[in-house]
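Of the protein chains in this complex, one is absent; all others appear in place.
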Amino acid sequence: MPGFFSPFITKPDSVSQIMLKVLLALIPGIALYVWHFGPAILVSITLASLTALATEALMLRLRNRPIAPFLKDNSALLTGWLLALSIPPLAPWWLVVIGTAFAISVSKHLYGGLGNNPFNPAMIGYAVLIISFPVQMTQWLSPHGMGSVELGFIEQLNYIFLGVFPEGIKLDALTMATPLDTLKTQLHLDGQIREILDMPIYGRLAGHGSEMVAAGFLLGGLYLLATRIISWHIPVVYLGTLFAVAGLFHLLDPAHYVEPLFHWFSGAAMIGAFFILTDPITSPTTHKGKLIFAFGAGLLTYLIRAFGGFPDGMAFATLLMNICVPLIDAYTQPKVFGKKGQKS
Amino acid sequence: MRTLYPFHGGIHPASNKAQSNHKPIAQAALPSRLVIPLHQHVGNSAKPVVEIGQCVLKGQIIGAPEGHVSSAVHAPTSGVIAAIDMQPVAHPSGIPDLCITLIPDGNDEWIAREPCDDWKALAHTDLRHRLRAAGVVGLGGAAFPSDMKLYAHKHKIKTLVLNGAECEPYITCDDLLMRERAAEILQGAEIMCALLYAEEVLIGIEDNKPEAIAAMRAAVLDGKYERMEVVAVPTIYPGGGAKQLIRVLTGIEVAAGVRSTNLGVQCFNVGTAYSTWRAIRHGEPLISRIVTVTGNVGQPQNFEALLGTPVNELVAQAEQLPDTRGYIMGGPMMGIRLPSAQVGVIKATNCLIAMSDSLFPPALPALPCIRCTRCVDVCPAELQPQELFWFAQSKNLLKAQEYHLFDCIECGACSYVCPSNIPLVEYYRFAKSEIWAQETSKKAADAARERHEYREQRIEREKQEKAEKLAAKEKAALDAKAQKSASPPPTPLPPAGEGASVSDAPVDADPEDTMHLKIQAAIDHAKQQAAGSKPGNTEQLTPQQQAEIAEIDARRTRIRELALSSVNEHTKE
Partner (left out) sequence: MLSALLVMAAIAIALGAVLGFAAIKFHVEGNPLVEKIDAVLPQTQCGQCGFPGCKPYATAIAEGVADINLCPPGGEEGIHKLADLLGVDFKPFGGDTTPKPKAVAFIDENNCIGCTLCIQACPVDAIVGAAKQMHTIIAAECTGCELCVAPCPVDCIDMVKIAENISNWKWKYPVYALTPSK
């Protein structure tokens, strides 16, 4: 019987509050997103949220679990948001729906629901989408003042839901490759870093606009650190590793390897460092384990970005490191009180 | 300034001590009856040494210690023994235990006491003996017989830690005791120090009790105790756990299953030091203690209450509020919810908290663990509570032990912080008691196996001995025959091998036959007996019972057949 045995008091803290704070921390990044790329992202976030909640409820129903307490835990919402933020905002509606539904149903509930999923659901959703729909997944909106034409909100809605554009406008005119993508293609074409970075899509540190969004996520991440929702281990080591490896290559060959700050502020590095890798369910629990995990993820992200086939390595790095979590945990068990002098 | 060694983790729950610590200790009124459990301490239950209807005096032994680890129980006041029976006690199971019920006569008349003006003149064994006879046990909650802990080889123990930390919310009994009776605590500590040959006494008090710290410091100065020091330790739960306080004060970590004395430290509660002094100096056994009565009451306060005082009578004196729905004995982190309001105060009762829904809202539903590691951050034993939970939940007891389940001190810090509201400690308690039970039954099984094998061997041996005896007889008979027929004719003498088989055969057959005969005789005998005395109570059986009987009988016959067949096989081989 609950409350019959000690302790009789608990800290007023709950999973749903934790998740809510994480959602709140995403808001600066989202606001900057809207500022630079228009409100389309809000549509996909809403779409992803609704799909996430509906799928969650359906799965709970099928698994015969109580629906209300789990729907209220906000974890499905967070998965939806993270996924929406990692796919192009102007993606057709079914892309968001398929990705979110897959993330929630297969990668979360088929593994036993909240707390039991070995992989980050949002990243699984992303990976499935980028493998199945590579074209739609690379049509990123160009930031304000960059594209040759820009769409109004209604026109964006029209495209997302109905797939129709105003007379005479083609999708190509609205979208362009991401900064990381462009870098990769240009390097392939024997471009030099200096020249490439002079292209108009690049801003001060990385992609024009997207660098600001990354900065927004950094801000939210600092809030999470300050409120102790996450510990410093993963973000610091992840960004540190990324910086160190990128810096090393940059020092060796500045013409072909872009400087480390560029890596920080492009792609999913920032949101990954603070919001995705730090997902407690799919990351190690020991301090040492977190360090190893973040180091591995940082290294893999760089290697995939610099040498792999995909422009951004964040998602795959996360998933690859997710696999290692049980192993990392098992091998990094710390010594307990009174047994530090002994060999385990 | 002394260097402190803070331990890992810990939590800061609302202390709720202010309600009860501003009033002096009050003498509780003599209750209408006293319910005194005989098992108030770690170790064997005391054995009742009084009879129903007997008149006892205050301080008279009513339960004698039994065995090595045990403690005496005394009559808290003079009166008549009304009952010796099973009564609800303060135990999480809610199972009743043997208690003595005493109806006070109101005279409060002491038995002859044996005070001692100069304890230094007494031998250490004598001092320990007096403590055992006075029923002094640890008053911090564990209730371990103190005489057992006050034994040390010379110069083995460096530090005696006196625990006045009192880290659990709501509890203020040690606080008040230290404020009001500091001198006597220190005198008791001096006795303990002498018994342990300790070099220093460190008195750890959490820094949220400035009055107690001041009172104890003044008493140390007054008494010119050079080897004693009052140390203010940071307020953090569970800083008052013995292991944690030892660590904070000395830097020594006592792992599970290790005796702190082997590491040169021993730890006692301040209340224990006080009762040690009362027992040695005044010859007063442990018959009362300070109890904080707080929670859902109008006048939270500390009472000096007789052991055995029913909880409801004591709480009533603090003006219990009407919406009380239960009582906690001990603190809200590690206490026990009482199965009944009539449970008597015991030696370990430091606090009684009246519960109401507003003070202790019902627990929220538990969600799955999200591996947020908040529990890891607060665990003072530096465990991985979420892993322990995982293993305990899946009943993977072996793994749980590998992850140091038994180092968990059940402080409840992990349950307190868990955002998923998982009753983590309950899982650990379950796993621990399951492991203990399995170990007990394993031991029992091993013992049974040994006894069974021994029995088989014995039967085998007896058989052989009989066979040998028979063989000897046979041989003697043969020899006699041989001697009779003077010189043996060469032809009838069988070859050696045959001879052996001839003489062997009866030896082999004979014991079997005698065995069978005996068995048969026994069976016949039993049958006769059974026929003579019909099983009683067979007239009015339900068909179901009859079916059961038939089934059992069938099983028994089958077993018997099987057993017999295997016996036969055995002998044929």
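Each chain gets a letter, A and B, in the order it is written, and its residues are counted from 1.
Just so it is clear, a residue touches a chain if its C-beta (ideal position, glycine included) is under 8 Å from a C-beta of that chain, and two chains touch if they have at least 3 such contacts.
Source: prediction; values computed, not measured.
K.L.:
Check the options B:85, B:222, B:402 or B:446 and report the residue that touches the missing chain.
P.N.:
Of all options in B:85, B:222, B:402 or B:446, contact with the hidden chain holds for B:446.
K.L.:
From the listed residues B:18, B:55 or B:95, report the one that touches the chain absent from this view.
P.N.:
Going through B:18, B:55 or B:95 one by one, B:95 is the residue touching the chain not shown.
K.L.:
So that we can see where the missing chain sits, which residues of chain B does it touch?
P.N.:
39, 89, 91-93, 95, 97, 362-367, 395, 423, 426-427, 429-430, 432-434, 437-438, 441, 444-449, 451-452, 454-455, 522, 525-530, 532-533, 535-536, 551, 555-556, 558-559, 562-563, 566
FYI, only the chains that are shown with their structure count from here on.
K.L.:
Just curious, how far off is chain B from chain A if you go by their C-alpha centres, in Å?
P.N.:
From the centre of chain A to the centre of chain B is 53 Å.
K.L.:
In their complex, what parts of chain A are in touch with chain B?
P.N.:
Interface residues on chain A, with respect to chain B: 2-11, 13-15, 17-18, 69-70, 73, 75, 113-116, 231, 280-281, 283, 285-286, 329, 333-340.
K.L.:
Given the complex with chain A, which residues does chain B contribute to the contact?
P.N.:
7-8, 11, 13-14, 92, 169, 243, 247, 253-256, 258, 328, 330-337, 355, 360, 362-374, 376, 380-384, 386-387, 403-404, 407, 412, 415-421, 423, 425-426, 429
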